[in-house]
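For reference, the structure discussed in these notes is given below.
For this depiction, one protein chain was excluded, whereas all remaining protein chains were kept in their positions.
The first chain written gets the first letter, and so on, giving A, B, C and D; residue counts start at 1 in each chain.
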Amino acid sequence: MRVLNAVLRTVRNSKRLATGLVILAVMVLVAIFSPLIVSSIGGDTDPLEMAAYEKWLVPSPDHVLGTDQFGRDVLAMVVSAMSVSLQIGAIAGVISTVVGVIVAFVAGYKGGWVDGVLSTFTGVLLVIPTFPLLIALSAYAKNVSLFQVGVMISIFSWPFAAKTIRSQVLSLRSRPYVDLARVSKSRDLEIIGTELLPNLLPFIGVGFASSALGAIFGLVGLEVIGLGPGGVIDLGQIIFNAINTGALTLGAWPMFVVPIVLLTLLFAALNMINIGLEEVYNPRLRGVAGE
Amino acid sequence: MSEETVLEVSGLDVTYSTNRGDVRAVQSVDLSVRRGEILGIAGESGSGKSTLAVALLRLLKPPGKVTGGSAIFHPKGRSPVDLLKVQGEDLRVLRWSALSYLPQGSQSSLNPVMRVGDQFRDVILEHAPERKEALSELIERLLAQVGLERRVARMYPHELSGGMKQRVLMAICVALEPDLVIADEPTTALDVTIQRVILQSLADLRRDFGVTLMVISHDMGVHAQLVDRVAVMYEGRLVEVGDVHQVFKDPRHPYSRQLIESIPRLGRRAS
Amino acid sequence: SGSGSYSDKPADNNNKPAAQKSIQIGKANIPTPRDQTVIVGQVEYTVFDSFNTMIPNGWQSGAGFESVCREAMFYLNLATGELKPWLATGYKYNDSHTELTINFEPKAKWSDGKPLTANDFKFTMMLLRDRSDLFGGGGELKEFVGEVVVPDEHTAVIKMKKATPRLHYNFVAAIASPPFEVLPEHVWKGQDPTKFKENPPTRTGPYKLKQNIRNQKMFVWEKSPDYWAKDQLDPAPQYVVYQSTSKQLDSAALAFERAEFDVGSIDEQHAKQLRNNGYPSMVTTQFHDPNPRMLWLNSDPARGVIAEPKMRWAINYCLDREKIGKSIWPVEVPPAIYPWADYPGNDKWKNDELANKYKFEFNPEKAAGLLDEIAPKNAAGKRTYKGKEVNLEIITASPVDGGEYAIANVLKTELAKVGVPATLRSLVGGVHGEKFERGEYDIDSNWHGFAFDPEQLYTDWESSKAQPIGKNAAGKNKARFKDPKLDELSLKLAQLDPTSPEAKPLLDQALEIYFQKLPLLPVIQTGYPSFFNTAFWTGWPTDDDLYQVPLNWWPHFIFVLGKLKATGQKGPA
Amino acid sequence: MTATAPPAEAVQTPAETAPRSAWRSWLARHPLAAYALRRFGLYLVELWGALTIAFFFFRLMPGDPIQTLIQTLQQNYVYNQQASTEIIARYRAEFGLDGNIFAQYLKYMENLVLHGDLGPSLISYPTPAQDVILRSLPWTIGLLGVSAVLAWIFGIIIGAIAGWRRGKIGSAIATNLSIALSHVPFFFVALILVYVFAYSLGMLPARSAYDSRISPGLSLDFIGSVLKYGLLPALSIVLIGTFGWILSTRMLMVPVLGEDYLVYAEAKGLKPWRILTRYALRNCYLPQVTAFGISLGFIFNGNVLVEQLFNYPGLGTTLVTAIQQLDFNTIIGVTDMAIFSVLTAVLLLDLLLPLLDPRVKYWK
Partner (left out) sequence: MTAGKVIELRGVQQRFHARGTPSGYLTAVEDASFRLDAEPPQVVSLVGQSGSGKSTIARNVLGLQKPTAGTVTYGGKDIFKLSRAEHDEYRRNVQPVFQDPYSIFNPFYRVDRVLWKAVKKFDLATTREQGLAMIEESLQAVSLDPGRVLGRYPHQLSGGQRQRIMLARIHMLRPAFVIADEPVSMLDAQIRKMFLDILLDFQRDHGMTTLFITHDLSTVYYLGGQVMVINKGVIVERGPVTSVMHTPSHPYTRLLLDSIPQPDPDNRWTTRIKVDDEESLPPSDSQEVTPII
């Protein structure tokens, strides 16, 4: 509750946070209504179907962003891809952030051998290159859902979050206000949740943003090796496609410009939200003329 | 002690704007500091002492804002300037060579990853590069001045006790023999024995370097032991300025009287 | 819609041919003079210091070795149907097909000057017959070859254990390289064939290896001064460089445009753009891949509904071959009905009566009808077969943006419309191979075909070769097809010369079984355009004069090199 | 207060307990050595753990890579198809894939640790995997390593300035640019660079690692050529990498700005640049040192596309080929190499950290 209030309060005060939230909200809305948008683009035909139209059409009123090498409408692709990308970003971002945060807090707050074991494990996972492992995984996996893909990506991205947050927890846990909370009968979990967590929000936010973005790009890698959730298009895939088909020299700019701009916007939005939260985190920075 | 003034503050107003309205932390303060004296600023907690100091040093951070007044500073060998107006390079050059600062939270004012000696070197070379040759002797002499050994120069701040840090800062403050040193609560965080040593050193500094000191403290004992004149602040205003003996013996303002009367003394019990 | 495609010519000179541009020549990164060099662009090389084709990755294919250095005994030119004897001058079976006599070209010499003789052939034959642990070893050679007799230096007689009219297929370069290649005995004798790298290689071809530069991913071949067949084949280029190009088409296309490559490195879409923009020095040559794109349908009943012929026909009705040929494949290609390439030479295997009887058409309604028979919808609206919900697993080794993946994707969409859900996955080579061999798929979007006669297909479909699901098929009958009738026919056909009159009715019967049960679903004939740059060299095979298979990774490419003429263009300094 | 304790004066300091052993007390007296030892022990544990995980992960995959490969090769190159069992058995033994998995593991570890031998590679059989890797490693390290270091240095400097000049227009531009560009894929930037510099302007070569007319060696020509050819790929990595580091540095910088010693440095009248480098930066770049160590892992699997685009003879392409052919010895080898390098880098940085940052504690 308090956290929420604090956030709401800052939203009012921080233009940046507000802008970030608005961009994100618009993207989420587009994603939610993507099936509607896609079908309104296509009319009778499914604009995402292979060979729905002629291939490589230049942008025109009929196909605002043209068509791709299989004759699919790029605008429809982008819209539905954004929904997939946002989903995977959210799933993997949430899972890896939550796991990372939990591990970091348990390790950092409890200390001792628990910390030793967890940190070593994190360290080990951190250094194992992921791509070959995922290929190996592709041999096990049968039909994977978007959620499962998110889980797979998270397996390899939570250690980053865990590592950065743990060191912050270490420095925070000896703060006097933690002691004060302890003598005020706060339980460990409550202390973690209300004293430490808010102060770590920027770190968590950054961790979330980079896991989410990492997952969005990581999905392409998985699709290429057969680990993708079947039959969906995502933004990374469109970029990958553009690169593999040489869209740049063909002049098919919508195929890479639009998804990259969208991803950049998404990342910018997440970052603005972060910087906004940074102001919550560090009230001393409030009032300092923000950039 | 001459009658020459180093600093002439008049009508200083400082306001903090908060979401609950403005706080006028310093209100029309007029004050003059004489060359070579130790001026004490006393006053209850929250009366605006630190704000006054910070405003004079131009370290006031938003939402604090100087809303009025002037502070004419007369550095030796330079033309007088208004501290509240000077900008950019002029301000930077003025700092330390003419005006230095002993901050309240001395515990974290030293750069934790730099050796003490280097922190001296930094500021000395910045403002007086010609001293480069004799630098290590100078640092040694400064440290000795505040009762520290020369090996301290090779240590890192976290290897020093609070009292030692405070003394290092004092030594840095006078390194360039400035016209005025503003010390904000130089002893508050320290225990009594260290406090006594620090107060001794501050007195020595004046004696040896002839610096002018503005010492802020809420501890009347400190003022009694150290300063020449006391200025008493109350709710952002300066209510009384006078010779330390006079203020202690014969406070003019009722608030000053209260302040002095409330000092706990050995041998006086409440119950 | 009135808007054109990206590759169309600029709108302002709509009907006029675009102005001839002069090309801007880029600097190719090669160690030889540009005007004496043909540069072939390939994608990726990993093996540089070994030319042993009998061990896994013991050589680099597509790097020139098989095209300009090594030679075949016979070449079958699929573009023209001509069989050209080369290292050998002819072959002859005895009447019972138990003895095969091969004559060798007396002039043939290895690049070190030693003559190539029937003894080299015998040496290689014996080595491979006896060493099943070598690639190309064992197999048919072990099955059929008894003894090789060398009556004279230029004649070898193979005495067979079993009769076969097809042993010579092994010695012909038809689709890519022949399975069997003659090794120089004086080089290989006494070497451990599982370790010997033979770097540089001693072969008979017109080029010798000059350099293999790993860090440039490049092979430099230099003309051999005393090539034995100069009178028939004397290629003009002094050097042939096989070099990796960028996998990214943007960079690759730009490199081609600047004539940094003579062959390859561009794709149809960019080529079309160049053509439409009046790029003056490009030749595009179409060639049909001898392997049409096919869907392999698992025939093992353990996989469920996919083993039902009706299901296969339902799938067949869901295939919009016209659309795929027009919009999915990079160039427009005709649909495939017979499970082979539509070369004129293959027309003799066709039977239009059968093809009409079992007409292939895109007809989702028929598909739905068939499906309702075998896999009716349950209460939840899901199709079930033997109580289980139907869900097909489609795999392919093609990348997600590849043609076979796209074909499967089109099929998947159509199947979904008739109520058959499917999953489609692109698997990395090894992972795909594993699943394919073990029969762990319902449909595999792939390719298949043959070089000589349909019995090459039918023999693979023999029931005895079908392994249970989960067991590695060892390359045989991966669709796990079983049909006693076909087994019988295949056995008989194996003994017969396919062109003999007795064979035709048998072939037709087998073809009918194919049409009824569809172990494979041909989708499209596969057009592979080749792109040649004429800035430095002319004389490439063209659509009008397709004198040779234009593919640069086939042995036949040497004959293309033999026809080239320098334009006199000099490379930039 | 009730006096449960002895009277005031009688409180005495008890004698120090005797140290348990000479070794322990030596360690106690040399905390740096003790720290280094403990850190090294941890390094060994992590190394062992990671190598073991990598090994089992790949070996426990269902299927038989040898069999698959051989069949694929046979099919692709139209070899005589055959029962293949003999070929397969033969190579399986050669690749150490026969027998019990634990025996395989012990053997693998023994070969790896004692002989640095990873077994033969498949993609370039019979060359040992370590040779295959070592041949492309120098290029990868040369290109990616140098670019990673450069990106780090630029990123830290610009990021620090951006944090420092928080609120200024230049900082806003740098920050927003980084926010926007730090997640643009490397290869995309590379592509544009190629388009502009190699083709449109024709200033730099678009592909390969050096001019093939120059033979590799320690000649000035060769080195010049390598630099010229490496410029574009390096630039693309440096560009994007820098943006990432800018963001994270800026983020570390902001809390440092609130510290008293920065206000104090300002009060001292130091030049802003000096405050930035000697005060602010030195207090915030340390976490980045460790982060850099970890990021080194990306060198091994992060830039395949850039290598492919420039046709660079680096490890990325080797890894991709190995993956496509399921060349486990090479894949595990690259994985092991990545693990080893990252862990070693992090170890060295951790050992170095106390020298860079006097506040670092040697105990947990």
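By definition in this document, a contact is a pair of C-beta atoms (placed from the backbone, for glycine too) under 8 Å apart; a residue touches a chain by one contact, two chains touch by 3 or more.
The structure presented is a predicted model; accordingly, all values stated were derived computationally and were not measured.
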Candidates A:Glu49, A:Asp73, A:Glu195 or A:Glu223 - the one touching the absent chain: A:Glu195
Which residue of B:Asp13, B:Glu44 or B:Glu177 touches the chain not shown here: B:Glu44
Sites on subunit B contacted by the missing partner chain, in the whole complex: 16, 18, 20, 23, 42-46, 50, 104-105, 107-108, 112, 147-149, 158-164, 188-197, 199-200, 218-225, 244-245, 248, 258-260, 262-271
Residues belonging to subunit A that touch the chain removed from view: 2, 6, 116, 119, 163, 166-167, 170-171, 174-177, 179-186, 195, 198-199, 280-284
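Note that only the chains that are shown with their structure count from here on.
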Chain closest to the assembly centre - both centres taken as Cα means: D
Chain centre separation in whole Å, for subunit D relative to subunit A (CA means): 23
Centroid distance [mean C-alpha coordinates] between subunit D and subunit B, Å: 50
Junction residues of subunit D, two or more chains touched: 62-63, 187, 191, 195, 305, 323
Subunit A, residues touching no fewer than two other chains: 135, 139, 225, 243, 248-249, 288-289
Subunit D-touching residues of subunit A, taken from the complex the two chains share: 111, 115-116, 120-121, 123-124, 126-133, 135-136, 139-140, 160, 163-164, 167, 202, 206, 213, 217, 225, 239, 243, 248-249, 256, 260, 263-264, 267-268, 271-272, 278, 282, 284-285, 288-291
Interface residues, subunit B side, partner subunit D - complex: 57, 59, 61, 91-97, 100-101, 103, 105, 108-114, 122-123, 126-127, 156, 158-159, 172
Complex contacts: residues of subunit C adjacent to subunit D: 26-27, 29-31, 44, 46-50, 53, 55-58, 61, 128, 132-142, 170, 175-180, 194-195, 213-218, 244-248, 250-251, 254-255, 258, 428-431, 433-434, 437-438, 472, 474-476
